[in-house]
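Left out: one protein chain. Kept in place: all the others.
Up next is chain A:
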């Protein structure tokens, strides 16, 4: 096992990078970070639409969220892989395809986290803001959202963990992320599949376990700092 790590660790981390495209663990992290950063604004907009008082906005977005959440991520990736080129006319590479699929998929899940965050706040917050003369948009932006987003922080870290796990599905469209690289190492070494996939599992574990402990710590810390009113905001736990 140590021998494999010794021989292949650079390849495992960055793929063929200086001589070829970036890959491996670095690509996994890059994809997950870009995915979450891009999905967050979209998720907030969709979440706001889900709780908006206007039906013409709420219904289509609710439908979208239900459809995306009812489909496996793999299905979303396939749609992106085969339809982006035919719609845009440009052949998108695997990274872009995967990024777009992740953004669409995560935005739907984040929308539900945002919705739970907003609905978890006491009704009085919105009513007070309106009574003070703010219109709906401003009351949302200045009073409700800042509090809701704060209580969402631990869920966001958890969503990042999910996104890291989701990037592994790039494997199926040949994206050179860490699972794909592990399989390539496996075909080169040939005789030690169990060790190689244990190393892969261990790598994901260290990364995701560390992050999920961080989310747990954050939750404790936010709860201690007098966030008692946001405690009822139970954002749904999401799984990949």
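Some observations on this one:
In this text, contacts are C-beta pairs under 8 Å (C-beta built on N, C-alpha and C of every residue); 3 or more make two chains touch, one makes a residue touch a chain; residues count from 1.
Quick note on the criterion: contacts and distances are computed from a predicted model.
Hidden chain, UniProt protein name from the list "Oxidoreductase", "Aspartyl/glutamyl-tRNA(Asn/Gln) amidotransferase subunit C", "Acyl dehydratase" or "Putative glutamine ABC transporter permease protein GlnM": "Putative glutamine ABC transporter permease protein GlnM". Among A:94, A:155, A:168 or A:184, only A:168 touches the chain left out of the display.
The omitted chain makes contact with chain A at the following residues, 66-67, 69-75, 78-79, 82-83, 161, 164-166, 168-169, 171-172, 179, 182-183, 186, 192-198, 200-201, 204-205, 207-209, 212, 239-240.
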